[in-house]
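One chain of protein is taken out of this complex; the other chains stay put.
We just call them A and B in the order they show up, numbering each chain from 1.
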Amino acid sequence: MNTNEIYTRSEPASVVGGRSAGSGMYDVVHEDAEHRPYANQAGAVACEVGYNFAYLDEQTKRMIRRGLLKAVAVPGYQVPFGGREMPLPYGWGTGGMQLTAAILGADDVLKVIDQGADDTTNAVSIRRFFARTAGVKTTTRTPEATVIQTRHRIPETPLTNDQIMVYQVPIPEPLRFIEPSETETRTMHALEDYGVMHVKLYEDIATFGHIATSYAYPVTVDERYVMDPSPIPKFDNPKLHMSPALMLFGAGREKRLYAVPPFTRVVSLDFDDHPFAIQSWDECCAFCGSRESYLDELIIDDAGSKRFVCSDTDYCMQRRDAEEEGAQ
Amino acid sequence: MSAANNSQWLQAAFNDPVLDAQTSFRSALKALAEPGLAQPLNRALALGNLHPATYALCLAFLDGDTPLWLAPCFDTPAIRANLSFHCGCPVVAEREEALFALLDEAGADDLSAFDNGSERYPDQSCTLLIQLDTLTGGEQLRWRGPGIKDVRAVELPLRPRFWQQRQARSAFPRGLDAFFAAGEQVIGLPRSTHVLLNAEEAA
Partner (left out) sequence: MYVAVKGGERAIDNAHLLQAKLRRGDTRIPELSVDQVREQMPLAVARVMSEGSLYDPQLAALAIKQAAGDLMEAIFLLRAYRTTLPRFTASTPLDTTQMQLSRRISATFKDLPGGQLLGPTFDYSHRLLDFALLAEGEHPGPQVNPDAELSDCPRVLEFLAEENLMAREVDDGVAVPDITREPLDFPASRAQRLQALARGDEGFLLALGYSTQRGYGRNHPFAGEIRIGELEIWLEPEELGFAVPLGDIEVTECEMVNQFVGGKGIDAQFTRGYGLAFGYAERKAMGMALVDRSLRAAEYAEELEGPAQQEEFVLMHCDNVEAAGFVSHLKLPHYVDFQSELELIRKLRKQEREQPAAEEQRA
């Protein structure tokens, strides 16, 4: 037994001091066997007192990490994982957060965006969470970030090979709205039977003259799996194709994760007579004048007048800064 | 088998169990995401005949939920004692039950019976941790697939038998994923990588 004093066990307790006070003796009853007879006290670099580095315990991180390896090995396939409850509600990015927590290291620089912006409330909340629990450096600058957690956008600034994108995913199954049963959709993926998806898109064309999917637009990854790219606008779909960055997708409530490795073929579904096309605007950004970026529409007066501005706030800011510098 | 009886074999694991595990995992992730590119893996010391990179992979991946199959040369009291103590992973005798397999070059010649997943759950497959003396110097083969921009020349010192075995166990999405470790480096080979053998190249 005294080996425990000599050797530190590999796994730090996720609960280090100060947590069990006030909780009764029953805490352990419904917890399951980890088959680790010795408790351990290894000191983790915990920034929030009492919580492990990046919040999740090491056992959970390992489980997610093993899932991520399989996700990378089978691009576009949804790996079931034992998603944990996070201290944020399901639907608010718990899947993305668990992935970020599992990959994040002390040297990482984290950027969090929601709707393309760094300062939307949910992005602020998640960025704060990791600043508190992992003590990592955060940034709003896309090129400075090593890990970018996002909801609904891919940055306009091209990504690099040293970056990892983490997407928050509400419904990971692209076939779900056509076939609600998981048993059925899993069979469809196994058999590479995606006929229903093409039928659905074609029905759109018959009804509206267009494919009526404008976000969460399904893609085929490396000519095998049909994948939901998360609710990014289809404007962002081409950025997935042969991207130098690793793309990780996490759905917390649905307990699925999947991945697109760097330099992987990602093709949006379409038809020869109705080729895939991205959104375009007649207007340019009212701040930076960009005609290449995805625009948010603002209603600016009671008469319903509109202005359009970049959804990617960092991209917009950099363009304005560059312009100012040029002017000086 | 109590820990006390095995204490004579015990060695230190990661210096910093949290951050070293994270760093090692990220190297492994990058290795698998960019097949054929060697990544550094230097957060552990050697353990018996396990190189630092191999031991680091074990410490980063294994725990009570991961049955491990050991090639005979790695089935030593020291390796068993340390993996049991630091990881808590069960060592299994049947290949079919293993989620991870620790192999040497000779072991890599026989991939039979390792679980290569199912059509419905291709993720439920065994991951091979293969230790080699070095990651270069073998016949140069061309790798293609996700994670490789065009084509990548890799010269792992493996016998043709490994490639035949890998081919035999592959029916995408089913297949075996492998990490090759030597010294303080690792190379990943996911099932999604197409390896052009020289015969194919000529064809």
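Rule of thumb we're sticking to: contacts are C-beta pairs under 8 Å (C-beta built on N, C-alpha and C of every residue); 3 or more make two chains touch, one makes a residue touch a chain.
What you see is a predicted model, and the numbers here were worked out from it, not measured in a lab.
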Q. Among the options A:122, A:140 or A:161, which residue touches the chain absent from this view?
A. A:122
Q) For the full complex, which residue in A:198, A:253, A:274 or A:320 touches the chain that was left out? A) A:253
Q.
Touching residues of chain A against the unshown chain: what are they?
A. 13-15, 19, 22-35, 37, 39, 51-52, 55, 57, 59, 63, 80-87, 89-92, 94, 114-117, 119-125, 128, 151-153, 170, 180-183, 208-210, 212, 214-216, 231-235, 253, 255-256, 279, 281, 287, 294-298, 300, 307, 309, 311
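Going forward, only the chains that are shown with their structure count from here on.
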Q) How many Å are there between the centre of chain A and the centre of chain B, using C-alpha atoms for each centre? A) 27
Q. Contact residues on chain A for chain B in the complex?
A. 1-4, 6-12, 33-38, 42, 44-45, 52-53, 58-59, 61-63, 65-75, 77, 79-80, 102-106, 186-187, 189-191, 222, 224-225, 242, 246, 259-265
Q: Would you mind writing out the residues of chain B in touch with chain A in their complex?
A: 3-4, 7, 10, 12-14, 16-19, 21-23, 25-26, 28-30, 32-34, 59-61, 63-66, 85-88, 118-123, 125, 127, 145-149, 172-173, 175, 177, 190-192
